[in-house]
Each structure stands twice: as structure tokens, then as C-alpha cells.
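Note that this complex is displayed minus one protein chain, with the remaining chains in position.
For reference, chains read A, B and C in written order, and residue numbers begin at 1 within each chain.
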Amino acid sequence: MSGAWEGELGGHKVRQPVAEARHERRRYVWGLGFALVLTCAAFGLVVFKILSGPALLAAIGALALLQIVVQFRFFLHIDLSRSKREDLQLILFTGLLILIMVGGSLWILTSLDQRMIG
Amino acid sequence: MFQDTMLDPAGPVSAATRDLLFESVGLMLIVVVPVFVLTAFVVWRYRAGNTSAAYTPRWNGSRLLEMGLWTVPVTIVVLLWFVVWNRTHELDPYRTIESDQPPLVVQVVALDWQWLFIYPEEEVASVNRLVFPVGRPLTIQLTSDSVMNSLLIPALGGQIYAMAGMQTELNLKADRIGVFEGRNTMFNGNGFSAQTFTVEAMDMAGYQAFLAEARTSPNALTEESFQTLAEPTVNGPLRLYSSVAPNLFHTIMGAHGSMPHTVAEPDMSSAPHHADHAR
Amino acid sequence: MTDQPNQHPGINISHARPEDGRHTEVTVFGFWTFLMSDAIIFALLFATYATMVNRTAGGPTAAELFDITNAFIETIVLLASSFTFGMGAVALKEGRVGGVRLWLVVSLVLGLVFIGLELREFAGLAARGATAQASGFLSSFYVLLSTHGLHVLFGCLWIVVMLAQISVFGLNRQVRSRILRLGLFWHFLDLVWIVIFTVVYLPAVAT
Partner (left out) sequence: MNTSMLLGKLSLDALPFYSPIAAAGAAVIVFGGLGVIALITWLRAWPYLWREWFTSTDHKKIGMMYVGLALVMLMRGFVDALMMRAQQAMAMNAEGYLTPDHFQQIFSSHGTIMIFFMAMPFLFGLMNYVVPLQLGARDVAFPLMNAISFWLTAAGAALVMVSLVIGVFSTGGWSGYPPYTELSYSPTVGVDYWIMALLVSGVGTTLGAINLVVTIYKMRAPGMKLMQMPLFCWTALCASLLAVFALPGLTVAAGLLGLDRYLGMHFFTNDGGGNVMNYANLFWIFGHPEVYILILPAFGIFSSVIPTFSQKKLFGYNVLVYATMCIAVLSFTVWLHHFFTMGADANVNAFFGIMTMVIAVPTGVKVYDWILTMFRGRLRFDTPMLWSIAFIVTFVIGGMTGVILAIPPLDYVFHNTLFLIAHFHNMLIPGVLFGLFAGYAYWFPKATGFPLDEAWGRRAFIFWVVGFYLAFMPLYALGFTGAPRRMAYYDQPEWQIYFVIAAIGALSVLAGIICQVIQLVVSIRNRDRTTSFAGDPWGGQTLEWATSSPPPEYNFAVLPRVNSLDAFEEAKESGQPYVWPEKYDPIEVPRNSMTGVLLGGTSFVLGFAAVWHIWWLAALSLLGVIGIVIARSFATDTTRFISADEVKAHESRWRTAVLAQGKASS
């Protein structure tokens, strides 16, 4: 087990983390900006009644999806680089299963609801 | 043993189901029988004691063979897909059976642990006994006043759940006169094992006699007497009612209003889409 | 077993600290697997909610109940806490204990504010008779929201524990690795919230 972080800061590895940290801080700021814009867009669409009906639902759905991708990219650091491939695979697989389960459930239950009324 | 079951069908639905069974099992045997034959052969031939048989310890694959292995079951399954798609639509329990006569509508209410059959056209009802004329299609509408039930009449085919606050539908028809057994197959508590009912497919005269008998019954099925009937009962008697409160079936459904529609309209009798169900 | 640099998704502290990487790679992958399992729970609760919105049993409907301003504030608070946690992660990378502490505390406060807002909303709804027992729709609403809320509460508890561990151990390997996983968890909750306001609040107000 290694000691406290500062202890090793005295070594030659100092520069690297600092540069990296600066880069990373910028990413968080960008991420926050994007997320704010997307959130406000979604709420704005609803509050100012810019769209309505299915078009509105589709639009806020798309904005949500976009924001999820943005947060994965900027906050959770998931991208297409090789070292993250296993995690990306896992996430995409989960996405597929969620699609199957949620889509399937909605399909099944709406069908049942319709047929129960006669 | 198999009398009046799907293997000895009494109606077009069960007959079609039996044919479908034979057809699909036949298809499957094409791939399944070789498994038995091959296993028996391989196990016998390549037993360790038989040193004259070929031995290839490092043989672990063959493109050609593997392709063949996929093709055969794929073919069978693809054939089965067509069967499934077509027959599922043809034998959809909701589909009215074609006939020159209009279907007879019977409304069924599953109780703990009895079956109530309401004849809305005739305004009579019976308990634990389903009587109908041979040759005329039946449209059975189901709901439950209790937990989930499932109505099955092996001689006629089909099965569908009955759920409180909801209505499902089952279309059946008898081609020959007979007395069959129907039952609940969905476990629902202490009286489950005894929750059977008699199914009587009669000629027109017999059916008329049944209606006449019902009309002379002293019992009237009102919302109050329904409450008494709905008390949990094991091995309840056969019973007839000479009258039925209007729209009782939908009143019962409304009492368990869990579906979005039925909830929004507590007064069931005035709900337009229920009115056209009562026919 | 892999020879590539073990930088890891999440707070990504391993560039400079290869020995962290190997250890973290395994635990973080395990934690991702757990999060994905958790994501399925949320997905099923969302599906349940979607099929229950109209089952109001004659009681209040979504359109009558939800207040979009409150939802917007909650959203911003949670997003902000996600960001402040990120700042904490950067401080962790730079090895600034004080920074880590500070940002963790800020995130904690924002998390608690979020829970407070949510509780206030629940209390307001309950006062209008919209309790979890009132209808299938409201049951599914409360359970979806409070499952998320309990996750946030759990995250807050975790932050407290990490603050204590920083005091006891300093930023040692274990602590760093745990903060990293806590970060994943915290960001994940924000992701879930995006779906919540999109599925629960916005459509209700739109109709």
C-alpha cells in the first residue's frame, strides 16, 4: 500500500498530474455548460410551449439522451479509447437490455390494456 | 383418459390445436430423432473397450460440419415461425369464430371458488354450469371478482385469464353434443382444486329447455344477491337465476376499477364503450 | 494482464500513479457492473411509472400535481453537485487534501439541499391528499422518486464516511479509489435524474 499522495508529490511525477488536472477541470466546465444548455432547452420547450404533443415528447426525449451522452463523456470519462472498451461494452450492453426490457414492457402492457377494455 | 380432451376434440378450436400439435411435433422430430440415434450409435461404437473404432483425439472442429449443424435446426425453426405467426393469428382467442349464426355472448365472472355465467341476451344466469347450443359460436367475456383465474375447457380448447376490473375474451364452439369439464387452472387458494364447472353442449331443444328451466328459478341475481354468491365457497352447488340486474357484469368490473378507463367512469352503466358490450 | 496504461473511466487518477491503476481497474470495473445492475432497477421502475401514469383511480393526475419550478431547481442543484464533485476529483488528482475536503463538503451540502427540496415537495403533495396510497399512479411516482432520493441519501452518507477516512488515513490508495467510485455513483445519480425530469415532470406539465 502506498503512502499519502502528497508524499509522492515531491517525486518526478508532479508535473504530469497538474497538467492533467488542468485539462480535466476544463472538461468538467464544458460538461457543466453543455448540461445546463440542454436542461434549459428541455424545460424551455415545455414552459414556453414551443412544441406540443408527440413532437414535444420526442424533442425532450432527444435532449435527455444527448445530455446522458454528454455526462458520460465529460463527467464519467467514457469515450471510445481502447482502455475503456470493456466499460463501454458493458454500458452499451446495459443500454440494449434496457431498451429490450422497457420497450418490451411498454409494448406488452399497452397491448394488454387495450385488449382488456374490449 | 383422453376422451373429451384436445386429443379428442369437440370443437373447431381444439381440433385445430390438435392438428397444430401433430404438425409441429412432426417437424421437430426431424431434428430430435437423429439426436437419439446418433447418441446411441456414438456411445456404443466409441466406448473405450472398442479399440477397433477410429480415434482422433485432436479433432476439434470442421467448418463444413458446423455449417450443417446450424442449417438444420435453423430450417426447422424458420418453418415453425411461419406456423406460429399464422396459427397465432388464426387461433387468437379474441377472434370470433366464423359461422352463419351470430355468436352467443356469455359473460363469466370468476369467484372464490365458483364460476358465474351470465347470459346477457336472455337475462338469465347460472353458476358452475355453462350450457349452450352446439354449432353456434360462443363469445365468452371474462372478468374476476377476486384474484386472477384462468378458464380452460380441454374439450373445446383455449384458455385465458380472468382478472378483476378487466375484461378478456375467449371464442369457442362445440361441434358435437356432450358434457365436458371446465376448470380454473390458475391457483387461487383453498378451494382451487374443486373449482370446476360442467360444460353442456346441447342441441337447440336442450338449450331452450335450459333457458326455460332458468326462467322458472326463484332466484334473481341482483347486486345484493351477487354479494352473497361471491362469498368464498368450495364445491358450490349448481344454481340458476331467472333474472340478472342490468349491466351487472360491468358493475362488477367497475367495482375493481383498476383499468384507466373504468376508473375515470365510476358509473359503469352510462359509459358508452361498455354499453356496446352489453349488446 | 493488459499492458496498456490502466487509466480508468471515472476520475481517472492513474496516469501519474500506475500502481493505483491496477488496483483500481478491478474495483472500478466491479463497481460499473453494480451500477449497471442498479440502472436496470431504475429502468424497470421507469417502465412501471410509464404504465401507471393514467391509473389515477379517480384521484389527482400528474398534470394537476407537479410543479415545474421546483423540478427545475432540483435539477440545477443536482447538476451543480455533480460539477462540484468533479472539482473534488480534480483536487484529488492534484493531491490537495484541503481542496478535496472542501469540494466534498460542497457536494454534500448540495445533495442535502436536493433531498430537502424533494421532501418539501412530497410534504406539499401529501398535504393535498396525494399520498403514495392514493392511487397506483402515485405509488409508482413516490417509489421511483424516493428510490432515487434514497440513493442520494446513501451517497451523502458515503461522502461523510470518506471525509472521515481522509482525516484518518489521508489520501492513501484505498481512500482515493473509494472517492473515485463514489464519484461514479454520484454522477450516475445525476444521469438517473435526467430521465426522471424527462419522463415524470416535463410530460406532466406539457399536457
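Please note the rule applied: a contact is a pair of C-beta atoms (placed from the backbone, for glycine too) under 8 Å apart; a residue touches a chain by one contact, two chains touch by 3 or more.
Fair warning: this is a prediction, and the values are worked out from it, not measured in the lab.
Asks: So which shown chains sit in contact with the chain we cannot see?
Replies: If we consider the entire complex, the absent chain touches A, B, C.
Asks: Taking the full complex into account, find the residue in B:V35, B:L64 or B:A205 that is in contact with the omitted chain.
Replies: B:V35
Asks: Which residue numbers on subunit B touch the omitted chain?
Replies: 1-2, 5-7, 14, 16-17, 20-21, 24-25, 28, 31-32, 35-36, 38-39, 42-43, 46-48, 53-61, 65-66, 69-70, 72-74, 77, 80-81, 83-85, 87-94, 146-148, 150, 152, 154, 157-161, 163-165, 168-169, 181, 183-194, 196, 255-258, 260, 263
Asks: In the complete complex, which positions of subunit A touch the hidden chain?
Replies: 86, 94, 97, 100-101, 104-105, 107-109, 111-112, 114-116
Asks: Given the full complex, what residues of subunit C touch the hidden partner chain?
Replies: Against the left-out chain, subunit C lists 1, 25-27, 29-30, 33-34, 36-38, 40-41, 44-45, 48, 51-52, 55-57, 59, 132-137, 139-140, 142-143, 157, 161, 165, 168-169, 178.
The working rule: only the chains that are shown with their structure count from here on.
Asks: Determine the centre-to-centre distance between subunit A and subunit C, using the mean Cα coordinates as centres, and give it in whole Å.
Replies: Chain centroid spacing, subunit A to subunit C, equals 12 Å.
Asks: Taking each chain's centre as its mean C-alpha position, how far apart are subunit A and subunit B in Å?
Replies: Result: the chain centres lie 47 Å from each other.
Asks: Which subunit C residues sit where two or more other chains touch them?
Replies: Subunit C, residues with two or more chain partners: not present.
Asks: Where in subunit A do residues touch two or more other chains at once?
Replies: 113
Asks: Within their complex, state which residues of subunit A touch subunit B.
Replies: It is residues 113, 115-118 of subunit A that touch subunit B.
Asks: What does subunit B use to touch subunit A in their complex?
Replies: 94, 141, 163, 166-169, 259-262, 273, 277
Asks: Under the touch definition given earlier, write down the residues of subunit C that touch subunit A in their complex.
Replies: Those residues of subunit C that touch subunit A are 2, 4-13, 15-17, 19-20, 29, 32-33, 36, 39-40, 43-44, 46-48, 50-51, 68, 72, 75-76, 79, 82-83, 86-87, 89-90, 92-95, 97, 169-174, 176, 184, 187-188, 190-191, 194-195, 197-198, 202-203, 205-206.
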